[in-house]
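See below for the structure under consideration.
One protein chain is absent from this view; the other protein chains keep their places.
Labels A, B and C are assigned to the chains in the order they are written; within every chain, residues are numbered from 1.
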Amino acid sequence: MTFPAPLTGVVPPVCTPLTPDREVDVPSLLRLVDHLVGAGVDALFVLGSTSEVAYLRDAQRRLVVEAVTERVGGRLPVLAGVVDMTTPRVLDHVAAVTAAGADAVVVTAPFYARTHPAEIARHFRLVAAASPVPVIAYDIPVAVHTKLPADVVLDLAAEGVLAGLKDSSGDLAAFREIVTGARTRPDITGFSVLTGSELLVDAALALGADGAVPGLANVDPDGYVRLDRLCRAGDLERARAEQERLCALFGLVSVGDPARMGGGSSALGAFKAALHLRGVIDCPATADPQIPLSPQEVQRVGEYLAAAGLL
Amino acid sequence: MTFPAPLTGVVPPVCTPLTPDREVDVPSLLRLVDHLVGAGVDALFVLGSTSEVAYLRDAQRRLVVEAVTERVGGRLPVLAGVVDMTTPRVLDHVAAVTAAGADAVVVTAPFYARTHPAEIARHFRLVAAASPVPVIAYDIPVAVHTKLPADVVLDLAAEGVLAGLKDSSGDLAAFREIVTGARTRPDITGFSVLTGSELLVDAALALGADGAVPGLANVDPDGYVRLDRLCRAGDLERARAEQERLCALFGLVSVGDPARMGGGSSALGAFKAALHLRGVIDCPATADPQIPLSPQEVQRVGEYLAAAGLL
Amino acid sequence: MTFPAPLTGVVPPVCTPLTPDREVDVPSLLRLVDHLVGAGVDALFVLGSTSEVAYLRDAQRRLVVEAVTERVGGRLPVLAGVVDMTTPRVLDHVAAVTAAGADAVVVTAPFYARTHPAEIARHFRLVAAASPVPVIAYDIPVAVHTKLPADVVLDLAAEGVLAGLKDSSGDLAAFREIVTGARTRPDITGFSVLTGSELLVDAALALGADGAVPGLANVDPDGYVRLDRLCRAGDLERARAEQERLCALFGLVSVGDPARMGGGSSALGAFKAALHLRGVIDCPATADPQIPLSPQEVQRVGEYLAAAGLL
Partner (left out) sequence: MTFPAPLTGVVPPVCTPLTPDREVDVPSLLRLVDHLVGAGVDALFVLGSTSEVAYLRDAQRRLVVEAVTERVGGRLPVLAGVVDMTTPRVLDHVAAVTAAGADAVVVTAPFYARTHPAEIARHFRLVAAASPVPVIAYDIPVAVHTKLPADVVLDLAAEGVLAGLKDSSGDLAAFREIVTGARTRPDITGFSVLTGSELLVDAALALGADGAVPGLANVDPDGYVRLDRLCRAGDLERARAEQERLCALFGLVSVGDPARMGGGSSALGAFKAALHLRGVIDCPATADPQIPLSPQEVQRVGEYLAAAGLL
């Protein structure tokens, strides 16, 4: 399919359901795709952080892209993460996911290796030169431990290296600089600026963002689609109420006991527990070495769902 | 070969020479192996940070292990890094490097994903359970952004999960806690505590460490072997002089202009430039997206070599 | 005066003009106060980070509060920072600034000493117990290196310990949690939630904040008052345009060469240069050991002012 320029709307980062022995549960994954597409989302993002991309073996990654692109069948764009440490390894993933049908690739700054901003820019240029599909930058300092500077992103947009940005930095002021720059610089067209926040979608759209990539949209895609439409219609009062309902629901990411498990395991475990409780996926297992939620913690996930009217 | 318990002495993390088009330069790699083995080092560590492991594609990693283990032919232990984000991906590397002949695997804490100390411990247990060879923990907070707690390392040593530690944390006080614990805890035997520092080998050995894994040993393996032997002989005055000569030589890692390139690129570029100037490898190229040293910066590497009596 | 509950609107953190020999320039300070009050701001905050509080001797701090409160004469509330490392030292500042006429005190978490969240909460309770005026929490992780947790702030609000929050954390999602909590928790009334951002005032007010404490309001108080009034009137299109004009003006904080001086020195130097160029203060000097802007950098400040229609 032709990739939209710019991509807009709600783009869920799709969870990767696993079987009890930690293989990709394809039937559950396809039900999740239907659940999201049926809610009216605008595109799908597989192999992101919410998809446990860091935990998936190469063969599992390939299987996910193949299964999802086949199911979607061109109705929506499918973006695929190509998360790895440096350029040569990322390029291998680009080849794999585009062979499997991805419509765009989502690329972080290098990690593990420590790189200079000039090397980060070079990384994106090299990836874009070798990619048959558009490249979306993925700014996620909590994972890669560098922040993409706004001027670097804008210059790469102007060069045609980047087709968009997924911003998971939490820094809305820097995000605004990119949004405003993308709108006002005459050398930039069709660049998509997407927030990765669950909690500030209304604010991001109000200052000019093109869309959102909220992990919580796995659990409540209807809510985020509704929020997006209310914002676009200018109905700010109802938009804020919908956003605040979703903020309350987002509390489920903290059910895991921080003395016992990581915040990432808690959030990913809660998303999957919610999908399991809602009947979308068969098994809430997360990948190794993550600690699973306890039955009591899963029960609290259920309480969040009930409070949000989702059970 | 039977893996020594504990492993002791000088264990260079072997650089990975590349061709101008960034493929593994096997003839240069074999000359580098001969250069190191000929100097009397005690083991080799391939696919570590100094080997640019973060930049090597899977096929390149495999080729490195095969080439080195074949050349060594069992005369020395060959340790191989299995650096990747989480347990499932690390396990694929364990399978690959042990099939290629590695005598031990070197494993970091998970990265990109944020994990809890309990999940880090679980990671090492799962890797050890699936590995046919001993597991060495690799503590490198600058790359993975967590520090392995001393008590976790010691408990995993006592359980038989870990056969050793390579400490690149720069925290000699925490290192000492592990050295002392490994010597005094009755439930720990044969555990190898290795410093990754170039600059504190004499100090680490003095407080009881088993050996060192210094990247600079690529450039001057004779110096580190001499230093190790002087320390073991108790000739502390000459040991300190040798260590200080090596500290001065280590200044070459900073030749790269920090306004233009990262510290990692500068250090790796300088090691390779030095090996090229010394006639060991054919091409000083580093992997993408690293910025290469300028001719002036390479000339400064040569000055460091000359000052250290190596040219 | 009776302190408003909640305090709302535009609350500039007032710069502290200095003479060439680094004493407080009281006549310039009073002109600055008139400049701000004349623009219609809602309160003044002296001895904040923008006031160079960290650089002012105790006698200078006292002089600032005395001069400003006398000039204001009860027309507006005057908040005073009591920035110091720990409780006992902060209490001495509370005594000094309230004796000098401050209507509220603004208190950070402890710094230099590393403290636990329970100790941070205890700090605020002890300060509030001894303060004759309301206590506003000042969340500024870039200076104190801890972030005030949202639940701690809300609980202290409910206890009556805190009358408000100035949030300079840059984390709008956490800020929203406090805004929403302050509005919805039945045990909290009259709590003022203020953003310290220059760049997100429209967004902060849209999600329910009470006001803003933007350092750039020294330079363009009319702009921030206009922005505040447009937001309150629901004229979001013109509000966003005004905010974007102020975002562009804020670029002046980066005129200082980062190879030569700190970001703080650049921003404070630029604010003072702008006030000097606008004729408000006599001398743009900043306190020691800050490096001053060069003439070329000052000229660039003038270009920002001209572009914003302020010269």
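The rule is short, and it goes like this: a residue touches a chain if its C-beta (ideal position, glycine included) is under 8 Å from a C-beta of that chain, and two chains touch if they have at least 3 such contacts.
Bear in mind that the values here come from a model prediction, so they are computed numbers and not experimental data.
Counted over the whole complex, the shown chains touched by the missing one are B, C. Checked against the hidden chain, the listed residues B:V37, B:A95, B:A118 or B:L199 yield one contact partner: B:L199.
Summary of contacts with the chain left out: across C:L126, C:A173, C:A241 or C:C283, the touching residue is C:L126.
Considering B:R114, B:R185, B:R240 or B:R278, the position touching the chain not shown turns out to be B:R240 (whole complex). Across B:R125, B:H145 or B:R176, the residue that sits in touch with the chain not pictured is B:R176. Residues of chain B in touch with the missing chain: 170-173, 176-177, 180, 197, 199-200, 202-203, 206-207, 236, 240, 244, 247. Hidden from this view is one chain, which touches chain C at 22, 49, 54-58, 60, 83, 85-89, 92, 110-116, 118-120, 122-123, 126, 142-145, 258, 260-265, 287-291.
Keep in mind that, in the parts below, only the chains that are shown with their structure count from here on.
Taken as a contact graph, the chains are arranged in an open line, each linked only to its neighbours along the path. Comparing per-chain C-alpha centres with the mean over every protein C-alpha atom, the closest match is chain A. The centroid of the Cα atoms in chain A and the matching centroid in chain C are 36 Å apart.
Chain B and chain C have centres, each the mean of its CA atoms, that are 49 Å apart.
Shared interface positions of chain A, i.e. residues touching 2 or more other chains, are not present.
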